[in-house]
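For this view, one protein chain was removed and the others were kept in their places.
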Amino acid sequence: MNPVSDLAASLISIGFYGISYAMILYVISVGLSITMGMMGFVNLAHGVFAMAGGFVLSICLARYGIPFPLALAAAFLSVSVASVALERGLYARFYGAGELTQVLFSIGLIYVAIALARLEFGTQAAPIMLPDYLKGQVKILGHDFPTYRLFVIVFGFAIAFALWIAIEKTRFGAFVRAAVDNRAMAQSIGIDTRRLFTLTFALGSGMAALGGALGADVLAPQWNYPLEHLVYFLIVVSVGGFGSLHGPFVAALLIGIADTLGKYWFPEFGAFLIYAATIGLLLWRPHGLFGACS
Amino acid sequence: MTAEARSAQAGYAGATRYRWYEAVPFIVAIGFYFAMPDYLSLGSRILIFVLFALSLDLVLGFGGIVTLGHSAFLGTGAYVAGFIGAYSPVSDPIIQLLGAVLAAGLVGFLTGCIILRTKGLTVIMLTLAFAAILLELANKASAITGGTDGLSGIQVAPIFGRFEFDLYGQTGYLYCLGVLLVAWYLVRRLVHSPFGTSLTGIRDNASRMHAIGAPVYWRLVAAYSISAAIAGAAGALLTQINQLVGLDVLGFEPSGEVVVMLILGGVGQIYGAFLGPAVFLVLQDALAKQFPEFWYLGIGIGLLFVVWYAPTGLIGLISRVARRWGRP
Partner (left out) sequence: MSVVLETLNLQRSFGALMVTDNVSLSIPVGARHALIGPNGAGKTTLINLLTGVLSPSGGSVRLDGEDITGVGQAARVKRGIARTFQINSLFRNLTVLDTIALAVAERSGIGWSIWRPANSYRSVRDECMEILTRLGIADEALRQISELAYGKQRLVEIAVALGLRPRVLLLDEPAAGVPSMESGRILEVLAELPSDIAILMIEHDMDLVARFANRITVLVAGAVLTEGAPLEVMADERVRSVYLGEALHG
């Protein structure tokens, strides 16, 4: 092999791994971006939902042998339903509260969640038993790609597309956009923001669970997941800009690819590059790439 | 959030004179020294975290800056003190301490200049990111920092050339107490000064502070730098007591835990920073090793409880009880 095709091969594989990682980050973080933008809620506990999704998937697959697609759906549904209870019972009380209160509240939730996770699952990562048809490699244009990663990419794009349709083309989406733009205004034109918040929160948490389940192969579900990956979710959201739908998508792509590239080519710098780039970007655009300046 | 407690003591019509209860933490600390000679290493750790929480109170409680990356300064102080002790001929603990304070203050100033341009979640994110960067740096620069093995071989001479750090940690404990006393005096002065009052103003309503012509950004940068310097002192103490620096001083754990300690104790009232770490670390010492799950569950529920029912923390609860008691 000559150096040029070597480089091309490694670029392709970095791009491939980067994009699949990005899709996981995106699906997990997009809900956080919307809740931040719409309710103005600093929900550091968002990763709890992703962790829960991963655990649900693991249980469904390993304990009950439920087929993979159904297990994914179960992760989404169970976590959304549970999150409605959380939103109604706990989150809603802190909507108007200061940032510090919200931060503390969500850190409290994280601690409770990791304690419960550790009680239930111990300190080991939960096993994920992928079905055979998602294992192995696929050959495309002479390159081998892991099937599961390919699946994640396709799935991630599909989700992004579906969300885009849901937000841009449906009535619910119009409400969401109105509420993100101006909550008081949305309320005054008769949108039931309370219900809208609950629905959006459930959708966002469900997405996080889906992302957590989908990414369980990469970010293994384990008890301190919500703390361990917190910074990355926050980076995606703040680089993308709160309340934006395509913001987290672009940000996740940038970060997913840059992170993979950094680990591949400059392993000695570790995650340093990502943090430095994030700080630089936020200096340049404090509201992120697509955030509304207010 | 912590109105009554503070406005009674600070401000332009407040009383600056010392009250008897302000001596309680120090009396307790001295009592502990005599009563619990076997627990002085835990005691020193508590004193150090009190110092750390006090530094946090300055930015979080008084300045309203929500940070989850304060370990950046604890770690900077710890490593700088360690570098001085390990690589330079300077083994005087006070000079090491001052070096750590300066370095952490400088890092606080530089990062503060960047972080404090932003607002809300972005601030939190940037504080996390800076701490993570420092951790990454320390991890990669293992030739100097010792990486995951930690930095050892740190020389610490006797304090003032006379009091040697002994095996029982007696000198160390008193040394920490002395440093804490100085820091407490500084913070107390600062809180009672016009500067301190203006910080409270910024926390409550930054846009009004702009409208009365206050240089809001620079005030916050100043508070942040001072706080970082004090956190650096706490880091230096950790290094000198243990004669070892590990990567964990820069991790998320100290950042997160110090916030939890301060909130449990009571934010924005100086003495919450004394009570919180003491309660937290004693319980941690008793529980965390055997029942880590219940320990985390306990902190979580404790935090939720405080957020819900007792936003002024333990100090707030105590003063409420004391007031009810005071007027039958």
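Couple of notes before you dig in:
Each chain carries a letter (A and B) given by its place in the written order, and its residues are counted from 1.
Criterion: a residue touches a chain if its C-beta (ideal position, glycine included) is under 8 Å from a C-beta of that chain, and two chains touch if they have at least 3 such contacts.
Computed from a predicted model, the values in this text were never measured in an experiment.
The missing chain, though absent from the view, touches B when the full complex is examined.
From the set B:Thr16, B:Ser88 or B:Thr148, the residue in touch with the chain omitted from the display is B:Thr16, counting the whole complex. In the full complex, subunit B touches the omitted chain through residues 1-3, 6-7, 10-16, 189-190, 192-198, 200-201, 204-205, 207-216, 219.
In the analysis below, only the chains that are shown with their structure count from here on.
As a whole-number value, the distance joining the C-alpha centres of subunit A and subunit B reads 33 Å. If you check the complex, the residues on subunit A that touch subunit B are 36, 42, 44, 93-94, 98-101, 103-105, 107-116, 118-119, 227, 230-231, 234-235, 237-238, 242, 268-272, 275-276, 278-279, 282-283, 286-288.
Those residues of subunit B whose C-beta lies close enough to touch subunit A in the complex are 1, 60, 64, 66, 68, 114, 117-122, 124-126, 128-130, 132-133, 136-137, 139-140, 252, 256, 259-260, 263, 267, 292-297, 299-304, 306-308, 311.
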